[in-house]
Structures are given as structure tokens and as C-alpha cells.
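Removed from the display is one protein chain of the complex; every other protein chain stays in position.
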Amino acid sequence: MNTFGRNFRCTTFGESHGKAVGVVVDGCPPGVPLTEADIQPYLDRRRPGKSPLESARQEPDRVEILSGTFEGRTTGAPIALVVRNQDVRSGDYDALRDVFRPGHADYTWQAKYGIRDHRGGGRSSGRETLARVAAGAVAVRCLAPHGVAISGRVVSVHGATEPEAMEAEIRAARDAGDSVGGVVEVTATGCPAGLGDPVFGRLDAAIAGAMMSIGAVKGVEIGEGFGAALLLGSEMNDPITRPGFATNHAGGVLGGISTGQDIVVRIAVKPTPSIRRVQQTVDLAGEGREISIKGRHDPCIAPRIVPVAECMLALVILDAMLEQAKYRGFGGG
Amino acid sequence: MNTFGRNFRCTTFGESHGKAVGVVVDGCPPGVPLTEADIQPYLDRRRPGKSPLESARQEPDRVEILSGTFEGRTTGAPIALVVRNQDVRSGDYDALRDVFRPGHADYTWQAKYGIRDHRGGGRSSGRETLARVAAGAVAVRCLAPHGVAISGRVVSVHGATEPEAMEAEIRAARDAGDSVGGVVEVTATGCPAGLGDPVFGRLDAAIAGAMMSIGAVKGVEIGEGFGAALLLGSEMNDPITRPGFATNHAGGVLGGISTGQDIVVRIAVKPTPSIRRVQQTVDLAGEGREISIKGRHDPCIAPRIVPVAECMLALVILDAMLEQAKYRGFGGG
Amino acid sequence: MNTFGRNFRCTTFGESHGKAVGVVVDGCPPGVPLTEADIQPYLDRRRPGKSPLESARQEPDRVEILSGTFEGRTTGAPIALVVRNQDVRSGDYDALRDVFRPGHADYTWQAKYGIRDHRGGGRSSGRETLARVAAGAVAVRCLAPHGVAISGRVVSVHGATEPEAMEAEIRAARDAGDSVGGVVEVTATGCPAGLGDPVFGRLDAAIAGAMMSIGAVKGVEIGEGFGAALLLGSEMNDPITRPGFATNHAGGVLGGISTGQDIVVRIAVKPTPSIRRVQQTVDLAGEGREISIKGRHDPCIAPRIVPVAECMLALVILDAMLEQAKYRGFGGG
Partner (left out) sequence: MNTFGRNFRCTTFGESHGKAVGVVVDGCPPGVPLTEADIQPYLDRRRPGKSPLESARQEPDRVEILSGTFEGRTTGAPIALVVRNQDVRSGDYDALRDVFRPGHADYTWQAKYGIRDHRGGGRSSGRETLARVAAGAVAVRCLAPHGVAISGRVVSVHGATEPEAMEAEIRAARDAGDSVGGVVEVTATGCPAGLGDPVFGRLDAAIAGAMMSIGAVKGVEIGEGFGAALLLGSEMNDPITRPGFATNHAGGVLGGISTGQDIVVRIAVKPTPSIRRVQQTVDLAGEGREISIKGRHDPCIAPRIVPVAECMLALVILDAMLEQAKYRGFGGG
């Protein structure tokens, strides 16, 4: 299942150290202005190597549109987007060929498929998110004329909530050959009320699935989230006024359908599993091994997950808007 | 989207105060022993009115298998399960016809469809979960011979974590005409490694979507969940031993694929939105109104969500097992 | 796969001699007037026992709407339609429990599932089409305000094309303890141009799949169909005029998308496989057997397939209209 979405369907492909990473976007409305210049900035935001606190892998990550546009506009045909891999140092990974890295997908991937491309994590690498971001950028472009905008930020790292303190936590982890987790919040503004399809296509269910599909994410909450478990009904319920609501404890979703308020999502990002500190593991033959991972890794992946989470939210919302547009376009009885 | 699952597909239907609630299960393996007696206990566990702390609605909730079995075994044909509604007091809801209850789906449902069955919440009622439980009971029956078992419990209510303290919180909320939230934990044991389909069909993504599709759920976490944001990589990573893992911070899922350990999921349940305390709202015409909801409601819905969450987890795991069985059944190249 | 359609999704269930046959319709637009009286006439048309040339099975086939409507209108929630079986004489089929009827699904069903409900064909019975007709009647109701109408007829039986000659062919086959095939034509008028989704969701592909999914259908053609293989391009191409087209050799579909002309479909219906004449077969143990089928069967099933084919065409067209409405509702870039 490398396809996401019902109406705006994104099929991604590509391995970390393969020839390319890409996505085919099917179901994009026709007539939307779209060139590589609309997509590239999102890839640039996601790209590693922009600061000393990020992986040093250097990739230009230039996107090429192979199909689906004509004279600068989408045609309704599938849009293929491809990014060629370049800074591939597969040799760095030779030592990992037969050993399972703790916290990684190595063990489970082997259990599932009986074969795996170990180079840089192969398909399970964070590099896979590049395709999501490319597709998400197209979604953002489609959403813009409808007044929907999405933004995200890191709200905490290892418990710290101030920028400087967060950076200090990351630096400390890096210096210790370790890594650290954090929380990312993503908000969508301008969404109309009425998005989401009960009962299994609820907007919050789609968001939760989308966010949890991002590697390293271990929790998702909407509005008050886990805080709602500590509240009374009289505190949690948002009074309804004219127009709209007095508060937004619900995070913009009630009964699985958007309320017209901001949609507020938080995700828990685990510490990057690749660390220099020595860990216990086993190899393919089941023999005990010690491992110290020396590749180019982010000590905290939360900052680089921000654009990914934004793009996943954009994909979910656009998909729901297209679904809802169906009824409006068809008309009632 | 009232269908859940790719291989074991459940299509639910029915309103709280309509004629019936039910589900069609498509894709059930043939030859599984199944009668109403396998399903009824799950409906009984979910049924309201079993204690003074639950809604007093009295429903026998007797399930009838309309199709898909022959001489006590499934045939591979779709299994239709129907429960007739009986204790319907729609008159209780006449006052709610034109007014939006805070915290409920009334407002958003109206925004989406322009029409709604207001009686008892209609399709957005918690009574919809009855169909999930019926389908989930079939899934549990299919999983049993494979050694997979699922259990859940309330782990906290309004912050309290001891049974007596939790009950006291519920009682206090009820007596104040209020309601209270809680956290439910569900665990699956006996799952083989290798379940889940990268990248968008990850097992954790499917679980998150499934759980968040339950009304009143505002957060989902797996393993350490939001706690992972407070950890170092060296604390979060589970050392790999032979066989298996030394710890289970991951909650049984790595890279979206099951590790073979227990799968541990926690969900945040918001306080029941129906409360006797007076709340501000508006009516269909947009006029401000005060509302005090006097129907038969649970002051804390978390206990009744336990079997629902268990059943959703069973549906996800069975679906993933069928997906994975495809490769095993087909064989490699 | 007992679900049909992407937007207007119909999930059918039920066996010939089980408790009931039914369908859940998900994705019906809200606000459409709908009661049992809108559906019943289609079931009556399909019902057996209306003439001496049809099966004598007597079923009232009364449909009940279990969900999805409120005060006579659809709400957007799933519509469950159920018809209870009544005139079930399963004893008639005891002799068939262990033997495979030639031309039937007995052999293949057993090969697939290893178990089967042999009574009256179980799930593979023509009675399954009742659920399609119920769902199709809802689709017809949705299409009516949009000016789309669908009608069908038998165009030939055993080569005969005049009503009296066709009836004579059926009578002769019946009297000989045999059965006979025919061709049914179905036409949709009033369809807008632009329906269908290239490349795999083409309107003609969807129609072909829908028609071939009806038991007893062995061929499907659109417009000139197989006759097109005998034509020159200059004969086949429909000249384009203003407005529309001068001819309709294409049968209303070009490049998989509707042209705005009538959509014309023909299907080949094989002779009813149940015949009184003695046939060679084997039993479950593989022993050779002779079989003479004495149940209540139609000597020519083509007339009773007419409403089924109409309904399948209605389902396909409504589904495509909803898909296309999405773009209109969303707007361009």
C-alpha cells in the first residue's frame, strides 16, 4: 500500500540509495497552475544538511515533472514527479548488511519480505518522505485558491518548549552520540465545515492514519488530545455561538467532520533510532552483536518532520474537500 | 465511507433510533465456525444499562446472522449481521430537533449533509459502535486459532488510575450533571512479526485511523507514545536479542510493521458531550439557546469504549494478517 | 468483492435459500426522496413467476429500508435494504448436495472455498441479482432529476428477433427440457458528455465489468461492438457536427468518456444451465453421475436479466456522475 488518498491519490516509490524517489499524483483537478517552481521550495525545506544539527547528506533534490501538465497547468492526467538520488554512499552501509539496527525497520522488514535493500534503510528510509512532500506541495497549490493554509512547528524537544532550550537539547544529545524526541504541531486554517466522511472516513481518523504513517511518529492527538482525558464535559465542550464556536477544544473536528475552525494536530516524534552510542542487537544469523551507527543522521528528526506533517495534512484536507465537492457538484434530490 | 478494511471489509449501517443497526462482513475466510453465540457475548459487554454508572437505555441487542454461514460455518460469502432497535424513545429528542448540542456531531452533520436524523444522534450516535463490535467479534473468532488475543481496560479517568478512584470520579461527575474523560489501553498478544504494509498501510497508521474513527477518541499512541518525545534514542530503542527484543518501548511496531511483541495502544477518550449542566448553543435559525441534556447518558464513556477499541484492533490485525497471508500463499519468485 | 462502485457503493449479501437477500448502499447523495415504494416496482419487474415461461418460484420480494432515510429522504448515511426469503424449498436441492451441476458455479465455488451452500445455488444463485436491482432502483431515483433514463429489452432469442418468434423459441426449449440463450440491449438516454475516468476507470470499461458480473452473461459490446471489426474507419467514425454527432456508431462513448449521446450496450446471455435433459457430471467424490435438474427454472433467463442489466447500467452511470461532480463542485485552479 504505497498509495494514499481516495480522490487525490498519491502513489510513492523509491529507496534511499536507489536511482530515484518519486510519486504519481492521480486525481488532481484540471486547470491548476503547476510547475517545478511550485514544488521545489517544499523539497528545499525538507532537505537535510541545512544546519549543523541535521544530517550532512547533501542532495540537491531537484524535482522533475514527467507528466500531467500542459503549458503550465494540470490536465487531470496523472502527475509523475521524480527526484534522482545523488549523494549516495552505499558503502557506508556495508557493515549493516547483515545486522538489524535497533529502533529501525530492519528486523520487521526482513520478517515481512525475507529480503531487503539495506542501503540507507532502503524503502523504509526517511528519504521516502520526499515523495510525500512533493505530492503535498501540489495539494497545497490546489488548496491555496480555496483559502486553506497549513503551517507547523516543533513545540517541544525532550520536554523543552523554548527555541533555545530545544536547540540545547538537540546539541546535547548529538554531543553524547545520542538522539532526542519531540512534539510537532500542525494547524490548518480556512477549512470549511463539513469535511470528513463518517464513520470510517472521519476527518480525524484520516488525519491520525496519515500522521502515524510518517516514520518515527508514535502518537497523534487532535485539539485537547490526551488532555481531554483530564477534563469534565463542561470544560471540553465548545459552546456554540453565532457564528461558529466560542472555543476550540475539539481542534476543529466534531463527530469526525470539520467544524470550520482551525484544525489542530500534534504528533509525538520518537528520538532518531540511529545513534553512535553502542547498542545490543543480533545479525541475520541470530548471533548477538554490538552496533554503533556512524552514518549522517539528525540527532532530532522533529524539525525535518514539520514539512512532512504539513504536507500529509494538506493531502488529507484536499482529499476530503474533493470528496465533499462531489455532493455539491451533483446537487441534492 | 462506512466500510472498514481492505481484506476483511466491514460495511456498517443504522441509526440510533432507526429500525436496526448492522454490518456486512465481506472477505471472511471460509470454513470458520460461526453462530450468533460467538457474537452475542461481545454485544452484551458493550450493552448499556449494566450498572448505575451507565446509560439506562435497555436494549436486548440480539444479533441475527442473515447470510454467509451454512451449517454453522462461514462460506466465504458476505456475512450480514443485524440488530433491531427496540428501546427507542425518540420523543425524548423532540426538543433537540432544531438545536445543536455542544460537543456533538449535530452542527457538523448539518453543515455536511444539510439534513440529519436528530433522534438519539442518528448515525453519529455511539450506538453505531454496536456494528463494529459485531464485526469485531467475527474477527476475534477468526484470530483465535492463530493464537492472537486482544484485551483492553480503562487505565485512567480524570487522572485517577485506581479502580475505586476512577469510579469515584465518574460518580462525582454524574452527580454534578457533568461527565468526565479517561484513557483506554488495548493490547494484542500473539501477533506474528511482519504485519503491516509500508508506507501508507503501516500497521500503526491503520491502528491510529481505526481508533480515531471511534467517536469521542481525541488521541492515539502506540508503545511509549507521547512519552517518546521525552526520551533519548538510547532509552527508546529496544535492544534486539535472540529471540525477539529485550524491551517493548516501540509497542510492537517498528517501521510500521509488527515486531512479534505485544501491540500496545492507548487512546484518549473525551468526556461524554451530553451533560445535564446548562450549556450555550444556537438553533438551526442561528438564535442563541441554552441547553440541558436530560436523556440517558453515560457520565464516562471510556468503560463502554473498551470492547469497541478491542474490536477495532481485532479488525486491523486480522486485515493485516490476511494481507500478509497473500504473500505466503502465493510463494516467492 | 461484494461491493460495487466507487462513489455510490453497493455491498450485497444473501443466499438463495438463506434468511434474506439485501444490499447496503453507501454514498447516496443526501436529500433524495426515497421510500420502499420507489424500489418495489423494480423488484416486481425482476420477480419470477409472472408468466408460464418463467420459474414458478413465488416470492413476494417485499423490500424493507432499514436505515439511511429520515422522513422520506436520504440523509447521506448508508441505506440498508433487505428482502426476506420465503418460498424456500431447500429439500428440492438435497439431491444436488454432492453433485456439480454442469454450467453452474458448483464446481468452481467448491474449488475456491472448499465449502458451499448448495441450496438453490446459494450465493451464486440468480437470486443475488435482487440486491442489485434494489440498489439500482435507488440509483434510478437519483438519476431521474438529472434527466438520465435507462431502458432495456430482449433483442434476440436463439437467433430469433421478433417477439412471437422469440417466445416460440423459449416455449420449444422448455418443452424439450432444454433452455436457450439470447441478447439483451440496454440504452441510457440523457447522459451528459464527460463521464468516465481514463484510463482504467473508462466508462465503457466500467460498463463491461458491470455487465459481465451478471451471471449468465458471456459477452458485452458497446455501440457497433463486434460489428466494428467488420468496418472501415470511414464507416465507424461518427462525424462531429454542431451540436453533437451525426451518427452513433461509438455507442455514446469515445476514449472511455461519454459523448452526450445515447449509451448503447448489448450483452450475450447464455442458456439457463439448469435443464431437465440428462447431463454428464461428477460428484464430490469424483464419481461419474448423470443429472436431470427438475427445480423451478426459467427456460430463457434473458427477459429477467433486462431489469438487472438496466440497474447495473444505472449504477455505473450514477457512479460516474458523482465522480465527475467532484471536479465541478471543487472548481478549477
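Note that the chains are named A, B and C in the order they appear, and that numbering of residues resets to 1 at the start of each chain.
We take it that a residue touches a chain if its C-beta (ideal position, glycine included) is under 8 Å from a C-beta of that chain, and two chains touch if they have at least 3 such contacts.
Since the model is a prediction, treat every value here as computed from it, not as a measurement.
A.B. asks: Looking at C:58, C:86 or C:213, which residue reaches the missing chain?
C.D. replies: C:213
A.B. asks: In the full complex, which of A:45, A:73 or A:328 touches the chain missing from this view?
C.D. replies: Spelled out, the listed residue whose C-beta touches the missing chain is A:73.
A.B. asks: What residue numbers in subunit A mark contact with the hidden partner chain?
C.D. replies: 1-3, 9, 11-15, 18-22, 24, 26, 30-31, 64-68, 70, 73, 75-80, 82, 112-117, 122-123
A.B. asks: Kindly note down the residues of subunit C that lie in touch with the hidden chain.
C.D. replies: So the residues of subunit C touching the missing chain come out as 1-4, 6, 12, 100, 102-109, 111-114, 123-124, 128, 156-159, 173, 176, 178-183, 193-202, 204-213, 215, 218-243, 246, 250-251, 253-260, 268-275, 277, 279-282, 286-288, 324, 327, 332.
A.B. asks: Could you please point out the subunit B residues that touch the chain left off the display?
C.D. replies: On the side of subunit B, residues 7, 29-34, 73-74, 76-77, 141-142, 145, 198, 321-333 touch the unshown chain.
One rule holds in what follows: only the chains that are shown with their structure count from here on.
A.B. asks: Going by CA means, which chain is nearest the middle of everything shown?
C.D. replies: Going by the distance between chain centres and the overall C-alpha centre, it is B.
A.B. asks: How many angstrom between the C-alpha centroids of subunit C and subunit A?
C.D. replies: Spacing between the chain centres: roughly 44 Å.
A.B. asks: So what's the Cα centroid distance for subunit A and subunit B, whole Å?
C.D. replies: Comparing mean C-alpha positions, subunit B is 25 Å from subunit A.
A.B. asks: Report the inter-chain centroid distance for subunit B and subunit C in whole angstrom, where each centroid is the mean of the CA atoms.
C.D. replies: 36
A.B. asks: In subunit C, what residues contact two or more other chains?
C.D. replies: 30-31, 73, 76-77
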